[in-house]
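What follows is a set of notes on a single structure, which appears directly below.
Missing here: one protein chain of the complex. Every other protein chain is in place.
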Amino acid sequence: MQLTGLRRTGVLLAIPGIALVLLLHWQVFFWVPTEVTMGVIQRIYYVHVPSAWVAFMAFGIVAACSAAYLWLGDERLDMAAVSAAEGGVLFTTIVLLTGPLWARTAWGTWWTWEPRLTSTLLLWFIYVGYLLLRGATDSPQRGKRFAAVLGILGILDIPLIHLSVTWFRSLHPQAVVMRPEGPQADPSMVITLLTGLAAFTLLFFAIMTYRYALERLTVERSTAFAGTPAPSVAGGGA
Amino acid sequence: MRKKGLSFSLAIAFVLVATSLLMAQGAGDISQLARQNLRPYWHVFIAYILVWLILFGWVVSIARRLGRIERGLQGSGPPSGR
Amino acid sequence: MTLVDVPVAPAVPTVTPAPALDARELVKDFGPLRAVAGISFAMRPGELLAVFGPNGAGKTTLLRMLAGALKPTSGEVFLGSERLEPGAAEWRRSIGVLSHQTFLNPQLTAAENLRFYGQLFGLRDLATRIPERLERVGLLDRAEMRVRHLSRGMQQRLSLARTLLHDPQVILLDEPYAGLDPHAAALLNRALAALRDGERTILLITHNLAEGFDVADRLAIQVNGRFVFQGSRAGLEGGEFPRFYARVVEGASR
Partner (left out) sequence: MTAYLNQVRIIVWRDLTVELRSRERIAAMGGFAVLVAVLIYYAIDLTIVRPRDVAAGLIWMTILFSGMLGFGRAFAMDLEQDQLQGILLSPISRGAFYLGKTIANFALLTAVEALVFTVFGGFFNLSYGGTAWLIVAVVVATAGVAGLGTLLGAIAVHTRPSDSILPLLAFPLLIPLVIHAVMATGRLMAGRPPAEVGGNLRMLAAFAILFLAAGTVLFRYVVEE
């Protein structure tokens, strides 16, 4: 069990992560100026965008680990994939919840079939399907392979999904797109956003490390309980 | 058990910090821009709370699952049938 | 490793330089579960090895690895002198599998089923080969009948014809006696005898101690993913084999 090593890694990632989170809150609430056109609501941006970034990165990890798992068959790759997928789905949930909170003020509506919202929603469904599929088979090994196939399929589909929904919308009058990184953006806004990106990335990897350790332990426990045949035929009795 | 308590207290600390900071900021702005709608403040407030609730929910769920397995591994050990 | 109170000396497999089927330390894990835990054996052409064992001993897993349907977690299997790798198309071409499931489609006729598998195996002379094979299993007059109208015994005979259609070098049988009427069982045993004369290598997995013992050259007993007994049947009487089997299994799983 190298799990103590894993835990140490998790803590080493979490400490700067939490520090950056604290810094981010100070920046967001005390330091960064209020954006001129959108007002206070724009501050959601500093968690919304980092969440989206982390979610995409997580799904990228899922796809890469899934492909490698199918190729090499190493169980650890599958454990990494499921850990990343769980995180990816949660961060996508954050994106989908904070987005409408912003849109209600900025666009005057909770939900709109704006391209980015639509692709994010579909992405969420695809990877919820990934998590469901793992538990839906009688043989866990099969579930892992099926999920890996879906994980790869999902990432391949993303560019086409995005292209399609953008296309679909572009034929209609387009709503305002939020662009704080536009020409008039204050450098402090960029700094705050970068802090958010760094904080979320570190936190994601810290939690994912723990999630991975959990997956390892789960497998080790089922080995101890569900019984590999005893190593020696002569053993036993007592 | 200790880990669980730690995550809970951290969660509460964060929510408190976020809440108080937002309140402070909101209160300041209200006095200056009294005419502005209050809704955006609430939405920012809810958004930040949701983010940390979800993340801490994830951490707590992992910690609980880890704890359960570790108790299983150390406490009972493999069943005596073998 | 082997049990002390065995009445026969377990024969160390001494085989000709190029065994027809050579398995070395085969291991198969399903996640945390170890279904096959290190099995080695070698067979020469014309030999029939019968593997017995209780449910859950990993017999079917072993057979599916030998068939190339499952990739071993570790260990190696070789086929013939060419040292083929399991799972390759050439490997599948040299193996025939007969299971208690027939692999036949009930909506297709007997001849169509054989034609389907014949084409999958890339056989060219199907126009002559299929009637000849149907003749051999006594189903020529049923060639145009759909399989779902055939009796269970006939289906199993057709399945035997399907297994041998491409003249495999190695034949793997998984509980072939299940659901067979005595006529079909006798036919199967005659076919097995003919195949051994034809220098084919046969591995048989069965619960049926009597049938299995009668046809085998060598016996193996698999418990918990291992061969706990492997040896020739010399020195064993058919009548005492069930008791011997029960003792070995009980000793190994205690």
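Chains: A, B and C, in written order; residue numbering restarts at 1 for each.
In this section, a residue touches a chain if its C-beta (ideal position, glycine included) is under 8 Å from a C-beta of that chain, and two chains touch if they have at least 3 such contacts.
Given the structure is predicted, the values throughout are model-derived calculations rather than measurements.
J.: Could you tell me which displayed chains border the chain that was left out of the figure?
T.: Counted over the whole complex, the chain not pictured touches A, C.
J.: Going by the contact rule already stated, which one of A:S164, A:T201 or A:T218 would touch the omitted chain in the full complex?
T.: Answer from the full complex: A:S164 touches the omitted chain.
J.: Of A:L70, A:L97, A:L194 or A:V219, which residue touches the hidden chain?
T.: A:L70
J.: If you put the missing chain back, which residues of subunit A would it touch?
T.: Interface residues of subunit A facing the absent chain: 70, 122-123, 125-126, 129, 132-133, 136-138, 141-142, 145-146, 148-150, 152-154, 156-157, 160-161, 163-165, 167-168.
J.: Touching the absent chain: which residues on subunit C qualify?
T.: 67-71, 89-90, 92-93, 95, 97, 99, 101-108, 112, 116-117, 119-122, 146, 162
Basically, only the chains that are shown with their structure count from here on.
J.: When the C-alpha atoms of subunit B and subunit C are each averaged to a single point, how far apart are the two points in Å?
T.: Once rounded, the distance between the two centres reads 59 Å.
J.: Of all the residues in subunit C, which ones touch at least 2 other chains?
T.: If we look for residues of subunit C contacting two or more partner chains, we find none.
J.: Residues of subunit A touching 2+ other chains?
T.: Those would be 220, 227, 230, 236.
J.: With touch defined as at the start, can you tell me which subunit A residues reach subunit B in the complex?
T.: Counting only subunit A, the residues touching subunit B are 21-22, 25-26, 29-30, 34, 39-41, 43-44, 47-48, 51, 86-87, 90, 93-94, 97-98, 101-102, 104-105, 203, 207, 210-211, 213-214, 217-218, 220-221, 224-225, 227, 230, 236.
J.: Which stretch or stretches of subunit C touch subunit A in the complex?
T.: Listed in rising order, the residues of subunit C that touch subunit A are 1, 30-34, 37, 71, 223-226, 228, 252, 254.
J.: Quick check: in the complex, which residue numbers of subunit B touch subunit A?
T.: Spelled out, the residues of subunit B in touch with subunit A are 14, 17-18, 21-22, 24-25, 29, 36, 39-41, 43-44, 46-48, 50-51, 54-55, 58-59, 62-63, 65-66, 69-70, 72-73, 77-79, 82.
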